[in-house]
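Take this structure first; my questions come after.
Yeah, one chain of the complex is gone here, protein chain that is, but the others are all in their spots.
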Amino acid sequence: MIVRVRLFAIARHLAERGLWETTLPDQATIAALRRQLEREIPALAGLANRFRFAIDARYAGDCEQIPPGADVACIPPVSGG
Amino acid sequence: MIVRVRLFAIARHLAERGLWETTLPDQATIAALRRQLEREIPALAGLANRFRFAIDARYAGDCEQIPPGADVACIPPVSGG
Amino acid sequence: MNRLTYSPIDPGAAIAKVRSVDAGAVVLFLGTARQSTAGRSTSSLDYEAYPEMAAKELAALEDEARRRWNLVQCAIVHRLGHVEIGEICVAIAVSSAHRQAAFEAGKWLIDEMKRTVPIWKCENWADGSSDWVHPGLSEEGTSG
Partner (left out) sequence: MNRLTYSPIDPGAAIAKVRSVDAGAVVLFLGTARQSTAGRSTSSLDYEAYPEMAAKELAALEDEARRRWNLVQCAIVHRLGHVEIGEICVAIAVSSAHRQAAFEAGKWLIDEMKRTVPIWKCENWADGSSDWVHPGLSEEGTSG
């Protein structure tokens, strides 16, 4: 399946794009997505293990499967306030 | 000496006046003033031991002597805010 | 900066007094006149103060708060006289570089103010009676 991942802040800045499109096996997990991110965007390789991910605007754990067509986002440590 | 004591809130209300004038020996203490208040204003007799007193707009302890001409005040438990 | 006033308190003015480019945090506390207290309906409040002493005590609290925490600014305003339900009775605004100091100082200032500053509240109940509020005095004693 094709997975579209929104990138923010340092991730967006270092990846030089706000949206990253990648292909993963059906029922792939967030952990697989994280490994894919390290491979496909080397600029983020050293940081990817500190990022969280969200599926459909909710934090998702590493074991969670990504549903087809889900709204996925990469969430670097937040700094609002 | 003549001592003028400002009364506030419940003390003013029950004494039916905002200023109480009394005569005490020179160098009388706040403790003596408190006993005088109980004698001279019976409506406050049951409450006087819960009041604090101030000399020249500062809290004064029971052993403190009242200087002649001081600005004395009777301070019932406060309830601002 | 401390003040007693017979006019309505403007919370925006209290905030403006403490905002600063050196402050990352502002905490404002407002005490407001509640419609009911312990299940009993209030129609309004009246505040009385010993103004000269209240001003001194407020200044002493501000000094102490500035000593205990590294505050940028501090402003306290207390209302006197007749106060309608919903109106602001007291505003305490503090600013500091980081938020913990502002929260701690704001909380400490209102707690201490209620303990030491010679200001008194009279509750005018909806049933027409009034009571001076004197924490620690017996109920019968405070009925006015």
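Here are a few things to note about the model shown:
Letters A, B and C mark the chains as written, and numbering starts fresh at 1 in each.
Quick note on the criterion: a contact is a pair of C-beta atoms (placed from the backbone, for glycine too) under 8 Å apart; a residue touches a chain by one contact, two chains touch by 3 or more.
Quantities reported herein were computed from a predicted structural model and do not represent experimental measurements.
Touch, as defined at the top, links the missing chain to these shown chains in the whole complex: A, C. Residue A:Ile75 is the one among A:Met1, A:Leu24 or A:Ile75 that touches the chain missing from this view. Within the entire complex, the positions of chain A that touch the omitted partner chain are 6, 8-10, 12-14, 46-47, 50, 54, 57-59, 71, 73, 75-81. For chain C, the residues touching the chain absent from view are 11-12, 15, 19-36, 85-86, 95, 97, 99, 102-103, 106-107, 110.
In this section, only the chains that are shown with their structure count from here on.
Centre-to-centre, using mean CA coordinates, chain A is 49 Å away from chain C.
Inter-chain centre distance (chain B to chain C, centres taken as mean C-alpha positions): 25 Å.
Annotation: 73 Å between the Cα-based centres of chain A and chain B.
Residue positions of chain A touching 2 or more other chains: there are none.
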